[in-house]
Structure formats: structure tokens, C-alpha cells
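My structure is below; once you've seen it, I'll send some questions.
Here the complex is missing one protein chain, while the rest keep their positions.
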Amino acid sequence: MTYRPTADHDELRAVVRELADERIAPRAAEIDATAEFPWDLKELLAKQDLMGICFPARFGGTELDNISQAIVVEEIARADATTSLIVLVQKLGALPIIVSGTEEQRSRYFPRLASGEWMAAFGLTEASAGSDVAGIRMRARRDGDAYLLTGSKRFITHGSIANLVTIFAMTDPAAGRKGLSAFIVETDTPGFSAPRIEHKMGIRGSPTAELHFDDVRVPVANRIGEEGDGFAVAMATLDRSRLSIAAQAVGIAQGAIDFAIGYAAQREQFGERIADMEGIQFMLADMASGTEAARQLTYAAAAAVDADAPDLAYWTSSAKLVAGDTAMRVTTDAVQVLGGYGYVTEYPVERMMRDAKITQLYEGTQQVQRLIIARQLLRRAGVSRPAK
Amino acid sequence: MGREIAFLAEFVGGSPTHAALELAAGAADLATQSGGSAVALAYGPGAKAAGSLGAAGASRVVLLGDDPSPAITHAAAAAAAAGELEPLAVLAPATPNGRDLAAALVGLLGLPAFGPVRAVRIEEGRVRTEQATLQGTVITVSEPTETAPATSVVLVLPSTFTPREGGSGSAAVAEAPKAEAGPLGKAKIVESHPAEAAVANLEEAHVIVAGGRGVGSADGFAILQELATALGGAVGASRAAADAGWVPYQLQIGQTGKVVKPALYVGCGISGAIQHRVGMQTAENVLAINKDPDAPIGEFADLFVVGDLFTILPKLTAEIRRRKGL
Partner (left out) sequence: MVCLKQVPATTSEKRYTADLRLDRAASEAVINPLDEYAIEQALRLQESGAVESVGYLSMGPDQAAEALRRALAMGGDDATLVTDPGLGGADAWATARVLAAALDRIAPDIALMGMASDDARGSLVPGAVAALRGVPLLSYGSELRVDGSVARVRRLTADGFDIVEAPMPVVASVTDQVGEPRYASLKGIMAAKRKPMETWSLGDLGLSPDDLHGAALTRVVEVRKPEAKPPTERVENVSADEAVTRIADWLAARKLA
């Protein structure tokens, strides 16, 4: 796997960083304190063509390669993790259609998603089906040329503000995994509601919703793939979307490091700057080298996705595992570097630490990532699966 | 053999600008160093009466024009005058009009240009200037190269020179050599909109009370005006306050506004970001009042008070009046 960020990548990074430093970073504390979704920043990202980075040009997108997409998410997350979700979840919600949708479905929805006029969300998780996707209970019953969807989803990022949600429901409950199907649901369809938003530890400006479906009518033309393809579609989606989480985690870590360095260069104790003390220097060095390692692994995974490598899941899982754990460690250390000041809301590192935690939880917990990685390792080594 | 020192003297509404009076005094001083005399290049409404600059330090006056046309339209006449006088230096104020005319001289005559300078003197028959660069962290001293033409254009910051007081005498006024105004003369003022309220000229103010984002509203500036009045000064503002519409743009001090050098500058609710700082950092005494103990202005103020300007300013105004016995 070879990759090298090019001058174009560097320029993209500079442009997004400028936008993030000037317009997103100043809003971060307020977004966290009020837990209000930053509509103004969504408009800004749409205007700068950043909502369309994963969509083909024929639909109005800019079709960037995955390293570029990672850079965009990373630079936004460095300023504010919540805002990075605006770009990230737009892709997540659209991925089922990207990997398995028909050209007709794409041309119906992608233009509005690429322009940012519509927002997308991904609805897989349920109250009793998190890591265990096969535990999904939502039903999709065939009714003429449509399906009626009934059930609930939980912890759906942007579920309450999305115009379109890609939903996974059982068309054949008896068939277990093979009975799951995927659908595109327009949220203004009667029977759909988002009655509840979670109060969270971090990424507080991003609404995480519970969705209720009460015989929501979805035309057959909105089913993604065939009946029973749902599990495969979901896995193909997550194999790719977790790359964005890795990029997000790298960005969060970088934001924490940058702030910690700035603080250490200015804070004096015992007659010297703490940045000149070995204890602090060791911490900063570990933070930086760990983040760089996570970043490079993320780009390697991005290159694997671009090449459509058969083992891309191994790469993206590794990146998400390493980056998520790194972000948690680095942000915790950043709070430590700031000492008491790191604990108060006047400084951004406590928010970054709270934001970092989610990268170890969503889109597949770190435990699930390890299962995925182990499975690949054993398969490569020729170790067969246990009989069940 | 002595060399003349010329200076641009702008007239507005029949009177010389403060900059013209400052440069007259400065040119007169430099002329004693260069062995020549100070010559005013006067323009603008009222320039016909520029003989009054004699009291300010000018030995004679060359009249470029008496009409209200833009300063740049007098460039050809100024160049012709400079060609005849061959001054060692032409001093120009670092104002938009001064810069325009200075620039035209540079273009038309291919002259070396300095500034905006905070000091200029003549040493061994050569112009030598001092300029603060890199946000005031470094002082750069410059002079013309050996092969440069014999006249230097020097942009001068406000308050570098002090106008003479109590001078007398009148300078002879002569017309500039005949010169076609040329293409530069084609700019014309088609509309003139004086502001409704008279706005104090910040560049001449002895005391400036300036307000920034922390003042919060146009009404908030009334408190600053009270203090300014009590101190005998004028109100200024940062760009944030002007952008917010709390004060007219003429009050903006900073990189894209006015550069001021008052004896006392009071910054209220101003963070002291570099764009503002470059407009006031040469003030003699800087007092800052800000709620934020880490505001950058605290690093270069002479006295930094951490507190609420809405509480402190009215009390300060009252105390100053009390001490004055008002």
C-alpha cells in the first residue's frame, strides 16, 4: 500500500484549516455549552462545497479521494468534533446508497445531499441491538408496491434533523441476518417521528435521536438492494465509514496537542516554563508521535479504500481502533498538561476529552474492531473458524 | 551648498491641516541641518493664503493649486516644483492624500522613498530615517543609496514633529512652474458628503479614549465620551466597534484606520490585537481597562486595570472632575 499526501492534499488542508480556525473554532465552546446544532456552520460547509466531498461530480459533488476526505474531517474535528460530524454523517447516511444503491436512487437523492440542501442519517442501531446487529427488531412488511416500517431506532446521529435516513429493518425475522433489508426513508413521510434526543457526555451539539416508525410507507423503489441484502449493505457501509471516525479522532487529538503546546509554552511554575520541563516534554512527545502514527495508519486505510482492497475492513478497523484510543489518551494527557486549568470549561481541552470518548464507542465499539481485526488475522494465517 | 527641504502642505476649508503645521516645523529643523530653507508645496482650498505657513516654519511657499480637487491631481505641478527646487527631501504626511502625492512623485521622478518614519534627520548631507518595523519590535535606520537621485521622498507619521507655537512672519507665495496636470489630473470629486456631526480629528488629539468590542453598543460609547470630555480629549475606536456601527469609521484607529500618537491613550474594552496596536502603540502613555486579565493590551500598556469599564469609567470621570474642582 503506497500513498503520499500530495501538494494538492496540503493545499486542501490549508484551506480547510483556515476555515476551521476562523469560523468553526470560535464557535466550539458555545456549541458545547448550549448543545445546539450549528446550522450556520452547516450552511458554511455547504457553501464551501464540503458537504459533497464523497459524491460523484455528476451529482454536484467533488468526489475527493479518501485521503482528501480524511483530511477534511480531520481539520474540522481539530477545531470542533461536533461540526466534523456534519460532513461525516452526511457520508455515513449516504453510504448504503453509494455502495449498493441503483443509479436511479442516486440521481434522485445525491444532488440534494451533495449540495447540503438535504441532510442524511444512518439508522441501524436499536435499543437492544448495538454491537449485535442481528438483534434488530424493526419490521418492514410488504404492502403492495411499498413496505410499511414499524419499530424504533436509538442513538441515531442527526436522526432528528435529517431529511433522509437509510434504515435497516427485518423483512424476514425468521431468517436472522439474512432477513435484514435496507431502505431509504424520507423523514417527512407520515408515521415518522424523532421524539427524543439524548443528553450526552460529548459532541453535545450533535443531536442523537430516537426514531419512531409507525407504519411508515416506503416505496419499493427505495429499497436498497434485494430483500435480505441489508446486513451486507450495513457492513459494507461501516467498513468505509469508520475511516471517517479514525480521521475525526486524529483531528481531535491534534487539536488537543496544539492547545497543550501553546499552554505549556506560556505557563510558568518554579521559575521556568513548563514546556522546558522534561516531564511535560515526554508527555507532549508521546502525544505527538502517537497521533502521527494514528494519522499515517488512517491514510494507509484511506488508500486501501481508494484501491477497493479486498482486506480494506482490516485497514479501516485498525485505523479506527488506534485513532480512537489515541484520541482518548492524548486528550486526557492534554487535560493533565493544563493541570487545574484543564478541568475547567474556560479552556477547550476538557471538551476535547469528552468529545474523544465517542470515537471509542460508535460505528463499532473498540471491542468490535478487535473482533474484525482478529478475524482477518486468523483468516490470513489459515486458522479456520470454530464450528458452532 | 545648502539644500532645500520641501514638504507637502494640505489645506482644508481654508486652513492648513495639523499635518501641514507639523511638517512645516519639521522641515524648518531639517533645513538648518541641510543648510537650506523649508519650502511648502501647498494645495487645497485656502492654499492661496499659505503665506501663513511662514509662522509655522516655512521660508517660502509654492502654490500647487487652490481648488478642492483630489490631492493626486496636483502631482504634475508638485513634480515640476521638485524638479526646479531639487530639494534634499520632500516630506509628506502618512495620510491617504499625502501617500498618493508622494507615490506620484516616486513614479514620475523615480525617487527613493522612506517610511512611514518616526524620525528623520540629515547626516553628512544625506537623509537618514528611522522606522519601526515588525510590529514595533525592531527599529530600522535607512538612507538613500549612492546612485539614487538626489531627492528623497519621506512619509512622516503624525506627531513626529511638533508645530511651532507663537511664531510669526509670512512666507512668500509663488505659483508652481507651469505643468500639464496630465492623466493624474483626471480624477474629480463628483460628490462631497461631510458627516452630520463634526468628528474630532484624532490625529491631533492630545488624549484619546478608545472603545472596542467590550463597549457593546453605541450607547456604551457615551460613557467614553464623558471621560474624554473630562480629560480634554477625543473618542476613538477599534475596528470591531466601527464595523458594528457603534461609531463612524473616521474614529477607527489601527492598521486600516488612523495612526495616532496622543499623550494619553485610554483603551476601554479593547483587546489590543495587532491590527489595532499598530495604530496607537507610539502613544506616550497607555492606560487600558479590560475585564479580561489576559488581554494582549495588558502587555504593552503602561497601566493595565482589570475591571468592568461600565463601573470604572463613570467613577473615574467623576473623580477627575472632582479633582479639577468642577
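Assorted remarks:
Every chain is named by a letter (A and B) in the order it is written, and numbering of its residues begins at 1.
FYI, a residue touches a chain if its C-beta (ideal position, glycine included) is under 8 Å from a C-beta of that chain, and two chains touch if they have at least 3 such contacts.
Since we're looking at a predicted model, the values are computed, not measured.
The chain omitted from view is touched by exactly one of B:Thr162, B:Ser217 or B:Asn285, namely B:Asn285. The missing chain, though absent from the display, is touched by one residue of B:Asp67, B:Glu84, B:Glu175 or B:Glu299; that residue is B:Glu299. Contact residues of chain B toward the unshown chain are 12, 70, 72, 75, 96, 99-108, 110-116, 128, 131-145, 147-149, 152-153, 155, 182-195, 198-199, 201, 207, 230-231, 239, 249-250, 255-256, 259, 263-264, 272-274, 278, 285, 287, 293-294, 296, 298-308, 311-312, 315-316, 319-320, 323-324.
In the full complex, chain A makes contact with the omitted chain through residues 11-12, 14-15, 17-19, 21-22, 47-50, 52-53, 62, 64, 258-259, 262-263, 265-266.
Keep this in mind: only the chains that are shown with their structure count from here on.
One inter-chain figure worth recording: chain A and chain B are separated by 56 Å, centre to centre, where each centre is the mean of the chain's CA atoms.
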